[in-house]
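Before I ask anything, here is the structure I am working with.
With one protein chain withheld, the remaining protein chains of the complex are depicted in position.
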Amino acid sequence: MKADVPKGSGSGLGETAMVPVRLAMAAIDAPLRFVQRRLGIGGMATFFLLPNMLIFGIFVLLPFFINFAYSMTGGTALFLPDRSFVGGDQYARLFDCANYADPNSCAEDTFWTAVGNTAWFVVLQVTLMILFSLVTALILNRDLMARSFWRAVFFFPVLLSPVVVGLIWKWILQRQGLLNFGLYGLGFEPYTWLNDRNWSFAATVGVSIWAHMGFYTLILLAGLQAIPKDLYEAAEMDGTRPARAFWRITLPLLMPNLLVVIVLVLIRAVQIFDEVYVLTGGGPGTSTLYITQYIYETGFATQLRNPGLAAAASILMGGVLVVLTLVQLGLGRKGEKKGARK
Amino acid sequence: MGHIKLTSVTKSFGAVDVLHDINLEIQDGEFVVFVGPSGCGKSTLLRMIAGLEKPTGGELSIDGKVVNDVPAADRGLAMVFQSYALYPHMSVRQNLAFGLENTRMPKAEIAERIAEAARMLEIEAYLERRPGQLSGGQRQRVAIGRAIVRRPVAFLLDEPLSNLDAELRGSTRAELAALHARLSATMIYVTHDQVEAMTLADRIVVLRAGRIEQIGTPLELYNRPANRFVAGFIGSPHMNFLEGTLEAAGSGTAVATLKGGHQLQVPIENRAFAAGAPITLGVRPQHITLDAGENSIPAKIRLVEALGSETVLHADVAGQKLLVVAPGQHDLAPGADIRLSLTAAPIHLFNDKGLRLERAV
Partner (left out) sequence: MSRLAEFIFRRRGRNGWHWTDIFTWVWLIGGLFIMFGPAVWLVGSSFKSPAALAEFPPSIMPYVTQKATIEGYDKPLDLYEVTMPDGSKKVLAEVRRIGIVSQMVSPEKPTEIVKVKIAERTPVRTMSFATSNYSEPFTHFDFVRYLWNSVFVTVTATLITLIVNSMAAFALSKYEFRGRTFAMLLILATLMVPLSVIMVPLYSIVSALGLFNNLWGVILPTVATPTGVFILRQYMLTIPDELIDAARMDKASEWQIYWRIILPLTAPALAVLAIFSVVWRWNDFLWPLIVLSRKELYTLQVGLSIYSGELNVQWHFILAMTVVTMIPVVLVFIFLQRFITTGIAGTGLK
């Protein structure tokens, strides 16, 4: 991006609307000049940084650190001073299992159900998401008529809110919904998909792919478009077959973007909540209960809420996310170096 | 108004010392030019005077008041930047008014000052345009106008003409000189173009690697360069330097022996040199004549540049390169043997440290 000169001087209406703002800004200038005289020009940097850092400190860093304290306390009280110290008990409870593969053998069985569900969800969703968005990006990268239209088609759901996404699909998958209508035309009986353990799980995977695929397609498409065309021309001159060109040129050069996308999809898949919560509410039973919903319900929604347990679970999830993010940063660094050598 | 004094000023960026022990006094109304090769610290020195950089050591005063800790806004100076630094989102008029509005000047007076500056610089026609809609020369005028309306104690100009084409640079240079005469304000002007320095300056400050090499009027620098660096920097094409040795020969004269054995008599005042001391003999290309007379030096032509009014000859004298600017046109070809005479030329002598040896005449 480059600093362009904004064009036109704004409409008359905009100008008038700006008058009070301008007056306000002029009014705070005088006290700020005083501050500047006290702090010096360098000190004003602190002034400009302060609001952002304050908000960061209070609403991100502070919670991040006291989360550890929460995870070592018990009881239902909300404020930290009112809570009793229990050491590693919450973690012990989470890990109290006879057999980790069988949630029913665990003290906190819903946690392990959620972990298992999330693991399956991540494996399936990430694989399919990468596959679909890569295929779509490859197709959009072809010499298409109205490419920006087609790109917009696949991008459209990305902006929809998770609640809207959940409701749209809840409406389509319900008994009188569009899906049953289509199958009815083929001679099938109507079925309540979201009451079926396996189908509702499949629905959460499919719907989350539907909603976010366009975003990753866009990143991959940008990567594809950055590959110089003359490489393909050179390959064609050498008589390289298209499939070979894909494996030997496209894929290696797309690798930096692809790795970034894989990690991003992973990070978001682990945290899946909103659209699933609206679509299935975690059900039927606990078949679509994922880890964020477990934390939310343990910490807030159940009668016997247990903030300490929720905090412990969230720290475990945070650990997974940090590892994934560091992997991403590492890969990004490597990608940059590669780019520099090119 | 506009008397600026620097005493032992130094500047470092972290561990890098950029300016060393700068002592300089600029009189009110004077036009001072800082010249020097790229990276020598001219801009840094100017920005320090402006208040945009803080000196690391020493004292900086304006009109007798120490201003080391006074912010740029309160020093009463105005600056014209190399890139002009016009606010791209404001019209020319707003650009000129911005600095005045910040001092809470009444609107009527602002308008009056802008009108006056616009008339002086002939930019009235495009006061409502944005900088992006102006040519380079017009932008340059606006940048100067922005300084003028402020009625500053002194103008600071950092290579204001370097973004203009050669022709425009010439005419703007003349206008700047006229403007200085008219405003009779102090001006400090940074350039690495020595023609600009020579034509504009009352005094020139030659900088090299963060040190002042010499301060003087343009002709002082031309006629009596204090050292080899200044001698080579001022004048175009640059001065020729020939290596040799110096022997005393009676009072007030000495004999210089060039490489290749040629000998020259030079009048010299002091005897601050050992017999047979290595010296550098400097002579400007314009002062060498094509002359086969007595005591002339044999040379071989390597290249001829015919400019019409004069001819620049690149010659070879006993393995040393020599430039000669001969007036008029000469029918010479590379490879030809010629003879050159230095008898009429002012000779500059520099010792092995590059410092000037004072001559008698």
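Labels for the chains are A and B, by order of writing; each one numbers its residues from 1.
FYI, a contact is a pair of C-beta atoms (placed from the backbone, for glycine too) under 8 Å apart; a residue touches a chain by one contact, two chains touch by 3 or more.
Fair warning: this is a prediction, and the values are worked out from it, not measured in the lab.
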item: Residue of A:Cys97, A:Leu124, A:Val164 or A:Leu231 in touch with the missing chain, whole complex considered; value: A:Val164
item: Touching the absent chain when the full complex is considered, from A:Ala17, A:Met44 or A:Ala92; value: A:Met44
item: Residue numbers in subunit B that touch the chain omitted from display; value: 47, 50-52, 71-74, 77-79, 81-83, 85-89, 98-99, 102-103, 146, 150
item: Subunit A residues that touch the omitted chain in the full complex; value: 1-4, 6, 25, 28-29, 32-33, 36, 41-42, 44-49, 51-53, 55-56, 58-64, 66-67, 69-70, 78-80, 135-136, 139, 142-145, 150-164, 166-172, 175-178, 180-181, 184-185, 190, 210, 214-215, 218-219, 221-222, 242, 260, 264, 271, 273-274, 277-278, 281, 292, 295-296, 299-300, 307, 310-311, 314-315, 317-318, 321-322, 325
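Methods note: only the chains that are shown with their structure count from here on.
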item: Distance from the mean Cα position of subunit B to that of subunit A, given in whole angstrom; value: 61
